[in-house]
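Below is one structure, written out as structure tokens; the observations come after it.
A single protein chain has been omitted; all remaining protein chains appear in their positions.
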Amino acid sequence: MRPWEWAFPPRGEHLEVIAAQPATDHGHPPILFVPGLGHGAWCYAEHWLGATAERGYPAYAMSFRGHGGSGGHTRLGRATTRTYLHDLMQVIASLPAPPVLVAHSMAALPARLALARYPAPAGVLLAPVPAGGLRQSLTNQFRRRPAATMRTLVGGTAEFTAVDLFADLDAATAARHLSRLGRESPLAQYELMVPHRIEPIDSPVLVVGAEADRVLAPADLDRAAAELHTSAVMVPGGHDMMLDRSWGEVLTTVLDWIDLHGTAAGAALPGATKLPPVAQALEGRPP
Amino acid sequence: MRPWEWAFPPRGEHLEVIAAQPATDHGHPPILFVPGLGHGAWCYAEHWLGATAERGYPAYAMSFRGHGGSGGHTRLGRATTRTYLHDLMQVIASLPAPPVLVAHSMAALPARLALARYPAPAGVLLAPVPAGGLRQSLTNQFRRRPAATMRTLVGGTAEFTAVDLFADLDAATAARHLSRLGRESPLAQYELMVPHRIEPIDSPVLVVGAEADRVLAPADLDRAAAELHTSAVMVPGGHDMMLDRSWGEVLTTVLDWIDLHGTAAGAALPGATKLPPVAQALEGRPP
Amino acid sequence: MTAAGRPNPNDGIVDRPGAVAVIGAGPHGISALKSLLAHGIPADGFDRADGVGGNWRFGAPTSRVYESTHLISSKPFTQFPDFPMPDSYPDYPSHRHVLTYFERYAQHFGVGERYLFDTEVVDVRAADSTTGSAFGGPRWDVTIRRSGTGPEVTLRYDAVVLANGHNWFPKTPHYPGLESFAGEVLHSADYKSADQLRGRRVLVVGAGNTGCDIAVESAQNADATYHSTRRAYWYNPKYALGRPSDQVADRLLALRLPIRVRRGLYSLMHKAIVGDYTRYGLRHPDHAFYETHPVVNQNLIYYIGHGDIEPRGDVDTFDADGATFADGSRIDVDLVIFATGYLARFDFLADPAVLDIRDGKPHLGLQMASPTHPNLWLSGLIQPDSGQWAIAHWQAETIAEFLSLAAHDPTRAGAIHRDIVQATGHRFSGGADYKDSTRHYYEIAHQDYLLALQEVLATLRGARDPLPRGTTVGLRV
Partner (left out) sequence: MTAAGRPNPNDGIVDRPGAVAVIGAGPHGISALKSLLAHGIPADGFDRADGVGGNWRFGAPTSRVYESTHLISSKPFTQFPDFPMPDSYPDYPSHRHVLTYFERYAQHFGVGERYLFDTEVVDVRAADSTTGSAFGGPRWDVTIRRSGTGPEVTLRYDAVVLANGHNWFPKTPHYPGLESFAGEVLHSADYKSADQLRGRRVLVVGAGNTGCDIAVESAQNADATYHSTRRAYWYNPKYALGRPSDQVADRLLALRLPIRVRRGLYSLMHKAIVGDYTRYGLRHPDHAFYETHPVVNQNLIYYIGHGDIEPRGDVDTFDADGATFADGSRIDVDLVIFATGYLARFDFLADPAVLDIRDGKPHLGLQMASPTHPNLWLSGLIQPDSGQWAIAHWQAETIAEFLSLAAHDPTRAGAIHRDIVQATGHRFSGGADYKDSTRHYYEIAHQDYLLALQEVLATLRGARDPLPRGTTVGLRV
């Protein structure tokens, strides 16, 4: 049961959704891109949205409340994973058909909760935090930048430099992206460090790891994959793989997998593909 | 100010009103008879109502809540003088014109409060308890019947015998009347012993005392009269002068006084008698 | 109905010696007339409607109630203290109940027969006569016209009580573009029933009690309802702790708690019942309790929570099809109702100076007494934070007591009148600091105002009828 969800529903906020539609409808399911800590829909709008639409998928990117172009910046401090799940479900329910979810980093937590309750065709988790809580990543971070890590522990937003997020990006572009990073809810950050209930997921899930990830430690990546009974597919680039120079290769890996696993049923639920609708079966009969 | 009255209005109850109308309308104000402790409208219905109507006055007798034929017997325990004032005002406002109030014994308290706020043509108080609180009457009562008085002090209804109420009545009739006495609210009884605020009254007031009254001591009667800047007119009979054998004499005394003081203005407010209505003054002019 | 230059032929004037003219048969008029009669002063009344009730005479020319109007204050304080509403009436009676109540009051006290109905007062002026009034000051010529177009008649009185009400002449604001709006524009003065709302998209402007009432009614009848309010108000429930909420508020008064404590307790209760305004898309009130006229509406937030009312801020401009708000949002509507209040009007007064009318508002001692004439009084120029007619009664008693004294001891009465007039401008706010003073010009805190009346009444009564030494008298209003 989920009485907390019934008893304390988050208040609604305006949620930013950026869309890119394919030139022709291939019957593919939509793909919803979900950004990570401090990020907004902009990080997908940079390259991936357009490229995904070109591959024939209706592409959507959202921002959580208090992020990017969404509302609720002043009330961000109250947001938790459950709040982000609410936002994610709001966007999912606004789409014309069940979307493939592609979630990055911290967004893996609400995305996994959504996949557990919602019959998405498939899910892709990019550099996902484990539901069991970050361990090695935290230690690494503390070693490299103890002061910044301490600030995070007392409620500051996790601080990222170009070196953290990008393996191979010119300084100007990296700086432009970094400047768009926003604040993160301290509560949601704390939740990264504690274990979460793991709910069973029926949809096929791909876990993607970045070879030069300086934020998510390999050990934590592996734990996240193991929680999902799979292992991570490694791609070139840094933690922000949708912005790094190798974004195209990564997207190709993701979309190739979705071609294979997410579109077996087209945009329809699997049962619908096994037998044409009854109206067709009765065609030709008197109405 | 009367914030308690605004904040804690008594709940409404059905109130018994017994009426006797004169054969012809003499333009006299109605007379409202208000019974005392444990009594109901029945005590006036016995003799006085009919005789008053015969003298040309529309005559009404009421029962407070929890008394006689009124409702609220089960909730009587909460009633106070303020509650009775509420009941009295309810009945007054239901009459076609401002009545002369005739109140007996304990009912003098709510009647005096009503006279202070309401432009009654006149008021008659029969064996009235003083607003300053009973003194001599209590002492007398305690001397005569200490056990019964103690019971009253712990919440029992004051106990009356034929000797207390009637100076000269056959035993059977007295017993019949006594059997109709009802319970009294302990709170209202306690209020008889404490001083009440004296509010100024503009209407003429007659205080009547019974020569053979064994309930209200002469000293208390005199204090009640003094509070109203008058002195008591003494009539024959016991405390229940409307039931005692001499009821006719007493009523004549009362009605004679009302003839004199209460009907100067007929049933109209005094200002109305000084100048005919403007409609009359304009009669004959085009409308 | 200008009064300037009206010929005043002494011939044909109907003399009403020793009498008072009462203008208006609303609750303030009938209670004034009754108090005068009860004090032995003859009085005549005039009203444009065909019976008593004033605002509460649904359908009468100056009535502003609508089919669904109920009282927003509960019975105990609202009723006349000497003529309670029947126990069979509900906590919050309807306008039908109220009219019946006034009619019974008028009948009970013989007040109705003192009135001329269907009669308009067209002119009131100090009489050009050699004899003064029995109550001091000049006598007054009151010119009336019966049945709308009949001939005028002038009557001469020794005093005048104005009780013509201040909630009937519509105040309509000006907005850019309103003239280009293609839909219907209505003032709440002309709102009578939900039929006017059905099947339409409605914008209600104004957060007073009328505006909120109409918005709630529209929520249930119109196709869409928008409610525009300039500032954020407290919307008080009609019931709290299972009782009418004004009775609960008066409990705090009865306990003689200071305004800070009352405010705190009331806030707490409000929070428990109504909660966080921003949850409903409303702004949080920007002022403390008791600092604005209380809006009593339990269902506004209810219907917002049901999606049937959309709250909006201030209207910026109108166009042909709708309105744009200060926040830039725009809506399409086909009916705009301005529930933007009323103006006090005294067009029949030949000389506005007798009420010291400035900016359209009289300036009176105790909000009742003419600064110039001891025999000209106004009853009802008050907007209490509670029921109205208990105050109407005590205003009436004050006027009647004053005139009684003035007839017998003009010197003493004159001194008291001077004191009353001197205090003109005093705010009876009960310790609160009223916001938005234009809106709250007539606002009073009932307990504060009644205490002031009580003091004056005690003085008047003491002057008329000194009590024996040693007697304690507690006059209570």
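Lettered A, B and C in written order, each chain numbered from 1.
We adopt the following convention: a contact is a pair of C-beta atoms (placed from the backbone, for glycine too) under 8 Å apart; a residue touches a chain by one contact, two chains touch by 3 or more.
The structure displayed is predicted, hence computed values, not measured ones.
Colleague: Kindly name the visible chains that come into contact with the excluded chain.
Modeller: A, C
Colleague: From the list C:Asp141, C:Asp308, C:Glu401 or C:Glu443, pick the residue that touches the absent chain.
Modeller: C:Asp308
Colleague: Under the stated touch rule, tell me which residues of chain C contact the chain that is not displayed.
Modeller: Touch with the absent chain occurs at residues 68, 70, 89-94, 97, 220, 238-239, 241-244, 271-276, 279, 298-299, 301-302, 304-308.
Colleague: So that we can see where the missing chain sits, which residues of chain A does it touch?
Modeller: 1-9, 11-13, 86, 89-90, 92-98, 117-119, 197-200, 227, 229, 267-272, 274-275, 277-279, 281-282, 285-287
As a working rule, only the chains that are shown with their structure count from here on.
Colleague: Name the graph shape formed by the protein chains and their touching pairs; answer line, ring, star, complete or other.
Modeller: Graph shape, chains as nodes and touching pairs as edges: none of the named types, so other.
Colleague: Across all chain pairs, which one has the most C-beta contacts?
Modeller: If you count contacting C-beta pairs, the leading pair is B-C.
Colleague: Once you find the CA centre of chain A and the CA centre of chain C, what distance in Å lies between them?
Modeller: Chain centres of chain A and chain C, defined by C-alpha means, are spaced 62 Å apart.
Colleague: With chain centres defined as C-alpha means, what is the inter-centre distance between chain A and chain B in Å?
Modeller: The separation of the two C-alpha centroids amounts to 85 Å.
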